[in-house]
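Before anything else, here's the structure in question.
One protein chain is absent from this view; the other protein chains keep their places.
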Amino acid sequence: MSTLFLALLLPVFGFLFSGIAGKHLPEKITGWISSLTILGSFVLSVGIFNDVANATSGIAAVGFNFLSVGDVIVDFAIQADRLTSIMMLVITGIGFLIHVYSISYMHGDPGFYKFFAYLNLFVFNMLVLVMGSNFLMLFFGWEGVGLCSYLLIGFWYENESYGKAARKAFIMNRIGDLGLLIGLFLIIANFKSLNYTEVMAAASTGAVSTEIITAICVALFVGAMGKSAQIPLYTWLPDAMAGPTPVSALIHAATMVTAGIYLVVRCNVLFEMAPAAQQLILWVGLATSILAALIGLKQNDIKKVLAYSTVSQLGLMFIALGIGAYSAAMFHLITHAFFKALLFLGSGSVIHALGGEQDIRKMGGLKKAMPITYYTFLIGTLAISGMPLFSGFFSKDEILATLFAQNTVVWALTVISALITGIYMFRVFLVTFHGGFRGTHEQEHHLHESPALITFPLIVLALLSLLGGLINLPELFTHNNAQWLKHWLNPIIGASQESLHHPEHHTEWLLMAIAVGAFVVALLYTRNKYIAKQSIPESDAEMTELAKLSSNKFYVDELYDKAVVTTTEIVGDTLQKTDDGIFIGAIGGVNKLFGIIANGFKFIQNGKIHYYLLYMVAGIVIIMALNLFR
Amino acid sequence: MELILIPILSGLIAAWAGKWSRWIALLGSIITGVLVVTLWSQFDPTKGFQFIFDKPWFSSAIHFKTGIDGIGLLLLLLINFLTPVILLSAFGKDKQSLVFALIVAMQGALNGVFLALDGLMFYIFWELALIPIYFIAGMWGEGDRFKTTIRFFIYTFIGSLGLLASLLYLYSKTPDPSSFSWEALVAVKLSVKEAIAVGAGLLLAFAVKIPILPFHGWQPKTYVEAPSFGSMLLSGIMLKMGLYGLIRWFMPLVPEALSFYNPIIVTLGIAGVIYGAYIAIRKKDLKGIVAYSSLSHVGLIAAGIATLSFTGLQGGLLQMLSHGVNAVGLFFAIDIIERRLHTRTLNQLGGIAKVAPLFSVLFIILVFGATAVPFTNGFPGELLLLKSIFSFHAWQGIIAGLTIILCAVYMLRLFQFSMFGKANNDQLTSFGALQWHEALGMMVLVLFVVFFGLFPQTLLDISGPSIQQLQQVIEQSKEVLS
Amino acid sequence: MKSLLIIFLGAIAVLFFGIKRPERKSLPIALLVLIAALVFIPLDWIAFIHKHVPDWQIKYVPTNMLSWDTPALAFSGVLILAAIFVLGLFSKNKLHGADLLGLMLFSVCGGLLMTSFSNLIMLFLGIECLSIPLYVLAGSRKSDLGSNEAAVKYFLLGSFSTAVFLLGCAFIYGGTGSLDLDSLARATNMLGHMGIKSQLVMAGLLILMVGMFFKIAAFPFHFWSPDVYDGSPNRATVFMATVVKIAAFAAFFRLFHYAFNDIKGWWAMTIAVVSAATILFGNIAALRQQSMKRTLAYSSVAHAGYMLMAILASPFDGFWALLVYLVAYAFSSLSIFFLLDRTSNGNEGFSFDNFNGFGRTNKFGSLVLVIGLFSMAGIPLTAGFAGKFGLFNSIIGTYPWLLVIALLGSAISIAYYFKVFKNAFFGGEQQGTKLELNLMDTVMLGLAVLVILTVGIWPTVITGLQIIPAP
Amino acid sequence: MLSALIFGLPIGFLVFSFITILCALYVVTNDNPVFSVLALILTFFSISAHYVMLNAQFLAVVNLIVYAGAIMVLFLFVLMLLNLSKENEPKVKYGWHFAAVFAAGMLLIILAASLHKSSEQIMRNPAQDIGMVKSLGKVLFTDYLVPFELSGILFLAAMVGAVLLGKRDKNNETEAGDSSNNPS
Partner (left out) sequence: MNTDSIFSSLDISHYIYLSSVLFCIGLFGVLTRRNAIVLLMCIELMLNAVNLLFVAFSSYMGDSAGQLFVFFIMVVAAAEAAVGLAIIVMIYRNVRSTDVGLFDKLKG
């Protein structure tokens, strides 16, 4: 129990330390101490993992009573079960690597201590998110990570467009949060509790009608949409690349954005009871996956490509969730965390080496100068594209295999999405690292491999990307340790998984072959285009219509801008005018009215005795007439 | 009793004390605060009204009757916590002694409002609280301050006259020997029509003070044109009078009309939430943003209170405290900026975070508090409020929930454009560090924000039993009629 | 009675003493006389209480003409007190002769008759005794056209209203056969109980009421008052605004409550309507005035509207409410008029600009100003609020709509009362007139403020007095 | 009907009422104030005649002495003093006359209409000799002593006032009763 809290609070210590003392200490000390707090947390997580392995029900710890008002009775309570412990390992593990990476990456930044404080705060919030034993704790973490994301995206606050991106991220997240909050209210109203265990138990008794559960699930999914950047709330994620690259790696690739997946997996009992909501998830995931992949094809900013790829991969995970393949989604979540963090960090290494350049058209031929970055990036690319035996291959395959059995159309579309993924990833990879250097001379002169603090995390993550598939090998390959993750998660999602049936083995081989085929097609096509033909991505002017559309992200941002921002401004201005005119002006109007009456009275009071006498006589007459002839 | 007298007396002394007035006022204010804390330590939440002081006053029917229950105690704590902070914010040497005198006098009057258990006494202090702020806004305000202050005064005065009329009417219905005491007024039974009429008068007073949407005409300009400490008093404390009135006086006095009024209040409150937020999004003046955000926030509180659910009342109460602290904090920060840069317009600011890191950290925590981010004080209250409104009516709850989005929009806009971005102001270099009183005041507020973000239940425990008793009272008087 | 005698004799003494001497010299005598008269009020009061005649009347004179019961004594006390303040605060240096002082004392005599009459003849004599010196006072700045105009208007309209009043008396006399309050009360009691609607009494009542409306300046019989207040010398104005108002209301109250209480249904609605109209008219008309003196004149019209409510109320409630209100009104008027008088350098009109920057130069003066205006506007913890509250409280059960109008009027009144604050406190940096207060001014102003606050914070100092309730 | 109304009345009442009203009308319509005064005196005489008919001899005499004798002479005196014998009074507009007639007429109609049956409500006790000097004097100096004395105050006040206003100040700047220091 105390371990749980210790694991949770170590990052808080790091946060307070860096935030308060960090300013006055050397960078190294600040960086290492806050990294070590995460490492400590990781070590504790491993311990917890061990503990959980032995106890099927998970362990819990109650801090204090946070709120108990009416039927809102919420404890500040945390727990660790098998799902949580996996998430904790991912968060703290990758978190630690990225901390280490950042010590070097953020070297010399005036906000160095702040950066680490924010990162630690983020890890804390993320831990709250996954460790919370009730929905409100989840919401705490949920909002908290959004907040840290905001702080970190806008970390270089002098740049106003970064600030704008940060705001956009926060606000879009908040739209999702509203959905989540409504889900929470519905849960309170119908289950009288927010505790996972109680809610799930109550739900499985069937006391609550399917309609309400569907509503709850949709509301929760809206929350997940916001956090995990699904249509229509995905546009913030590419913009969030304004933040420092480690942030993109940690928050916008590996951990925070997967919170939506975590939420759905956590509530799998509910989602299983709401097929309509599952269908929604499936189609939203599919649409996101394909749309983001298409946009990713024509992006030239290395981080933007990765960002769209993240969106696309998250879509893939949601597809899995949509058909109820929770363990497959979790599997992909983990492997994706590895290779996407790797890719981001690699790109960060590249950007670092090029002094902040992010446009792949101005890179090229970095292979020689930065071998470690090159090879690790290659591993990442292969993993994400589905190179057989790499982690991504297994996790994708798991999803595709399950999908084929459920819905062939979606399967086909997903395969296309995977193909596109391969194409744009190789495009980025090849354009960046192969061919000749296209940057300035100065940059060329400074080209160098990144220091050890940067390459070390790259190597670790590369290894994980390579081997991550081992945790959930399909039964085709091995018999004694197959589907480890699935079995591990069985206590949590077991009931939901039973309905899921897998394709036959020979079908599975066929599917795998098709996936490999797609990978090979992508590889050959890009090789042909960027190595054989040495073509570089065209500039905006020479694009075809379709490419332009893709390059401009299908104008979704502009559409939002028109639909939401402009509307808001118009509404705001109109209301402002109304306010000034009617409500604030009301007293003025009344004043004028009284002024007119008062002037009328002044006119009556004209100073002439005869008029006064006449008024008085009239007064007498009226009073008497009214009274005597009633 | 002494809670009222000490501040007013120290105000009187401070008015004539010249350069010592700052310290006298602060001392008086803090002593009062300490007294409130002692009351808190002796307070037993499960009992009803405590520390009753009851002496005939105006006549045999009108008593000087004070006492607190959990609701009153919470608000007393708020006031007596905030007033010293506000004094600190005004602590610069350039201020006239009258400033401090008026601020502490206000504290006394407000204590009277929240202590009063006699209808007329409540009214009297309700009015009295208006006077210092009127002079503060008029004498040290800016712009067309006379117009603004008189607008403010007349709006609120009309409101309080409605209150007076309703109280008088209820009083005339009390059985012999007639009495103005809260219990007697609560016991009065009215027909539904009467109750609606009486309720209209009461609601007018409270709605203007809160302010609920169509009655807010006085508010934005007053906030903007009042000096910062005036805005703090207004938003931090004065608004709470209206909300408190809604809880303590409106609901129990006309329970017969609640089924008529509550949906209206909820709807108007929510309309105010959206309305205020949209305007705040477009405002360029920092104080204007906070003013409209106040409109938005209190709309939510009023709506939550009007749901009359335990959650709503508790959440409303909690949010009253939080909003008080946050609004004071925001105005404090704006004051600090304005005093140094002599402007409040968004596009003339920017880049302050670079020159004043401590300030920016304190400021951003307050901003997050106002945005109701978890682990700040704004969150639990807003959660409870939204929950109660959602239970009241799902769609209204969802619309009200938009506040968490819109609030983020304008609050972040406020913060980013002033603190982040490029520097647009040539005086920025001389921004300098916070003075001791500024830093102290801000830090106290920030501590509050964080502490009660984590442990809201400490506050809720104080008021919980009292609110339940209040609900019982309301329910009972409803039952008797039907 | 003793007070009346003292003042009458004092007036003559002052007149004689004042021949060929500056007015200043005879002022102490006048004040002394008034104070002596004031001293007899509580003495009489105690005597009255202790004799404790169950009937509310004690006849000092066998002829049933004046009755110094406790309400009469109370109003007389306020009236004399107001007169003392008028004389004390508005004393003059350079004038020759004590004629005006003497006239004022005569006028006070008339006022005392009006508070204590128990016969319509006495009421009539009282009104005239009060008014005739006032016609002169209004015109006492002989070469000033404004003063002349005020005198002519006041005189002509006043005489006209006297004629109307007398016509009313005649009808009442015809209808009831009596001029005596007791007999009138008996007669109306009979009428009321038997449900007879005597046209003569009804017509007389209404015409009489009009006469009283004129005296208290209620709409639409108030037209004289703004002009006369405006044109008269300040001292006469404030005398009219305080002493005359007190006397007129005391008389009105006494007449209608003692004589016509049993036929209240005949006249109450008219008074309610007139009260409402007066409140609205006075307050709205005051909004757009340039001259502060005129503003105050209109505000006094509005105040008359409020005080009319006391006539509507039950005798007991109405009496206390009226008394408190009169005290509040008198003292706040006195202090505000005093400040207005002193700040109007020379006589360039009485614009609000007189108070520009006032708050910056005079601490004590601004305290007086604030409290005086608050009391006028009816802000709590000033006497004005206590009075308004008493009035509102006394009619809430019977005329809720009137209360609403009265409250609306109060809200309107804020707009013009607080205009002064704009000049005095919120204005720019200009330096205001420096008040030069001598000891007596300071003491008197202090007393006035003290009274306003004491009555405001603790109205039981007045309402706790023991009275013999009216029948 | 009308003839019955008129000729059913005592001749004295008719005649003097006729004179009274005629003279009164002459007073209010004549342009020359001096004639107005004279007509008013005539009115007073006829009213005195009414008094006599009503058995109020004392008042009849007082009316003649005070009104016709003193007050009217005072009026005449002032008229002569100010030399206001004629045509310095501007004519008022025709419309104004109409308004005045209308107002006065309305009042008259209302009074008459409301009071036409009022005599039934009056206790009738026509009597005796209350209007005689002796009995009236007795009451005046017993029951009505206080008002009688007080009317003395009134007169004194009026006298002082009249003197104050009437006397011509040596210097023109008396500023009586006002605070102003500078001449107006």
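A, B, C and D are the chain letters, set down in written order, and residue numbers restart from 1 in every chain.
Simple rule for what comes next: a contact is a pair of C-beta atoms (placed from the backbone, for glycine too) under 8 Å apart; a residue touches a chain by one contact, two chains touch by 3 or more.
Bear in mind the structure is a predicted one, so any value in this text is a computation, not a measurement.
Seen in the complete assembly, the chain not on display touches A, C, D.
Contact with the undisplayed chain is limited, among A:203, A:311 or A:613, to A:613.
Of the listed residues C:159, C:398 or C:454, the one in contact with the hidden chain in the full complex is C:159.
Where chain D meets the omitted chain, the residues involved are 8-10, 12-13, 17, 20-21, 24-25, 27-29, 33, 36-37, 40, 43-44, 47, 50-56, 58-59, 62-63, 66-67, 70-71, 74-75, 78-79, 81-82, 84, 88-90, 92, 96-97, 99-101, 103-105, 107-108, 111-112, 115-119, 122-128, 130-131, 135-136, 139-140, 144, 147, 151, 154-155, 157-159, 161-163, 165-166, 168. Contact between chain C and the absent chain runs through residues 120-121, 124-125, 128, 132, 135-136, 139, 142-143, 145-146, 148-153, 155-156, 159-160, 162-163, 166-167, 169-171, 173-174, 177-180, 226-228, 230-231, 289, 294.
Touching the omitted chain from chain A are residues 602, 605-610, 613-614, 617.
Just so we're on the same page, only the chains that are shown with their structure count from here on.
Chain A and chain D, compared by their mean Cα positions, are separated by 101 Å. Note on chain placement: the centre of chain B and the centre of chain D lie 69 Å apart, centres being C-alpha means.
Chain geometry summary: the mean Cα position of chain B and that of chain C are 42 Å apart. Among the residues of chain A, those in touch with two or more other chains are 618, 620, 624, 628.
Looking at chain C, one finds that residues 199, 202-203, 415 touch two or more other chains. The residues of chain D lying in touch with chain A in their complex are 92, 96, 99-100, 103-104, 106-107, 110-111, 113-114. Within the complex formed with chain B, the residues of chain C that make contact are 359, 363, 374, 379-381, 385-386, 389, 392-393, 396-397, 400, 403-404, 407-408, 410-411, 414-415, 418-419, 421-422, 425-426, 458-460, 463.
Within the complex formed with chain C, the chain A residues making contact are 591, 594-595, 597-599, 601-602, 605, 607, 609, 611-613, 615-616, 618-620, 623-624, 626-628.
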